[in-house]
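Data block below; observations after.
One protein chain is absent from this view; the other protein chains keep their places.
What follows is chain A.
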Amino acid sequence: MMTNLFNQFEIPQMFGTKMTLITLLLPLMLTPQPTNRLSTNRTYTLTKWMLKEITKHLMLPTSKNGFKWAPLLTSLLLMLLTLNIVGMFPYTFTPTTQLSVNMALALPLWLATVLIGLRTQPTKSMAHLLPEGTPTLLIPTLIVIESISLLIRPIALGVRLTANLTAGHLLLQLISTAALSTIKMIPTLSLLPTVLLILLMVLEFAVAIIQAYVFTLLTCLYLQENT
């Protein structure tokens, strides 16, 4: 029995000091350092291939002005991917379940895309507030609606990632508690939660990867609109 279902999301501490920084720096430890060698080892070849694919797919729909965002977006995707997948290991802490971390990533990135749009091409970026072909009478309403949807983007970006990962981890904990508590008393009954747990684990891995991708893709999309 647990006292509080949300205990698993508490930040790990060592002698009173929060370990958030170390858990956030873990992706740095897992990535090999770049070398100048032509023929590299297995780890670095795989990493380089993955980085090239990520950058290619992110920058394919982007205009030339957006190319300078390539390192930022690639490293964002890599960081979120690593943090989410490492969080699937037992007892580990996932910083992306904390709203503070996700908002700290989402808000500045979104604001940067909006400011870049307003600075370099103000007419074109303001034009996004009104979709093409709207009836004349609906224009004021639609502008208000589009402005609200613009302002809600950073909140949506941050909360989407937080909610998806938190909900996944919570579900995992609940179903594993059900499986564990019934496995001694009624083993046949515990078969159902165990099968569900295995399927949920597969889903969680997929969600971890997909959510990281969605976050980066949406940021890239907001960039495309504004460059």
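Everything below uses one rule, namely that a contact is a pair of C-beta atoms (placed from the backbone, for glycine too) under 8 Å apart; a residue touches a chain by one contact, two chains touch by 3 or more; residues count from 1.
In this section, contacts and distances are computed from a predicted model.
Missing from the rendering is one chain, named in UniProt as "ATP synthase F(0) complex subunit f, mitochondrial" (options: "AP complex subunit beta", "Mu homology domain-containing protein", "Cell cycle control protein" or "ATP synthase F(0) complex subunit f, mitochondrial").
Interface with the hidden chain, as seen from chain A, comprises residues 1-3, 7-8, 10, 12-14, 19, 26, 29-30, 32, 41-44, 86, 89-93, 180.
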